[in-house]
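Showing subunit A:
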Amino acid sequence: MLGTGILKGMVETAKNFAGSYHDPERLTTVEYPEQRIASKENARQFPFLVHDTEDPMKGLRCVACQICEKECPPQCIYIVKSKDKRADYKGQMQFYPATFDIDLSVCMSCQICVEVCPFESIKMDTEFELSNTDRFGGLLVNKHQLAKSNEHYRKIHPTEAAASDAALAVEVAKAQAKAKADVEAKAKAAAEAKTKAEAAAAAGPVGAPASAPAPKPSSPAAAPAA
Partner candidate 1 sequence: MAELFAKLDALPVTLKHLLLGLLPGATPEWLVAVVSAVLSITPILAVFPLMFALTTVIERKGLGRIQNRIGPNRVGIPLTDIRLFGFGQFIADGIKSLIKEDVVPRAADKVVHFLAPIALLIPVLLTYSVLPFGKNMVPLDLPQTGLLFFFAVGASTELSVFMAGWSSRNKYSLLGAMRAIAQMVSYEIPLILSALTVVMIAGTLSLPGIVESQTELKFGFLYTWHLFTPWGLVGFFLFLTAAAAEANRTPFDLPEAESEIIAGYFTEYSGFKFAIFFLAEYLGLFAMCGLGITLFLGGWLPPVKLAPFTWVPSWCWFLGKLSALIVLFIWLRGTLPRLRTDQLMGFAWKFLLPMTLINLVVAALWHLSANSIPLVARWPLCFAMLAIPYWLLGRGFEAKFTKREYRFAN
Partner candidate 2 sequence: MSPLWCYLTVSALLFCIGLAGALTRRNAIMVLIGIELMLNSANLNFIAFWRFSETPETQTGLMFALFSIAIAAAEAAVGLALIITIYRHFRTANVDKVEEMKG
Partner candidate 3 sequence: MTLPFAIIAGLTVGSAVAAMSLRNMVHCALSLVLTFAGLAGLYLQLNAEFVGLTQILVYVGAVSILIVFAILLTRSTEPKDEPSTVTPWVGISVAVGAFLTMALAVLASPVGKRIAAPAPEVSVKTLGQKLMTDYVLPLEVMALLLTAAMLGAVIIAMREKEGK
């Protein structure tokens, strides 16, 4: 009969109304600033730059390779490469970003910069309370604001951070092994050279042996963090 559907609906809404006062199933709202839900591990908001040492500026992993800048779909990253070089976490001499700006109002949180970064240096943050009173500059963040420690990364994304740390450890181990090998090779070469020199000194000059000490730069195909 006409009207029974209306009555059924009204009973349902009345149940909702009454239930919202005693039944947590019927009132799932979290009153945000006072109550918060713990952030999910897969949550992501906007990128940040990882640093390792106490001083954020010195420990930035970023080497200003500008891959992320080129890959960024909305073009929200702006990087200026430094003129000089400095030692990175592996002790290798690298460029560093003189300027690293991200316009968060343009960023669309696609995570592509993270995917392409060979140095595990840009990661996604979970910070979301970014409201600002400055309409134009407020969301244009520079590298000082972007730099956050690896500890922070481990806290917000433990699983990813472990993978990232492992990858870096492999890199470091490789680099150390190589350095050690280099040192050994150098020592060996030096020893050989020495013996040869001695021999040469004894048996006259001979062409120098082909020893190529140039260390390979760390592999660009380093697996990004899983």
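Assume a contact is a pair of C-beta atoms (placed from the backbone, for glycine too) under 8 Å apart; a residue touches a chain by one contact, two chains touch by 3 or more; residues count from 1.
Here is how the candidates were picked: all candidates are chains of the complex that A comes from, given by their letters.
What you are looking at is a predicted structure, and each value in this text was computed from that prediction instead of being measured.
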Complex member touching subunit A, one of 1, 2 or 3: 1
Residue ranges of subunit A touching candidate 1 (in the complex, touch as defined): 1-3, 5-6, 9-10, 12-14, 16-17, 20-21, 26-29, 31
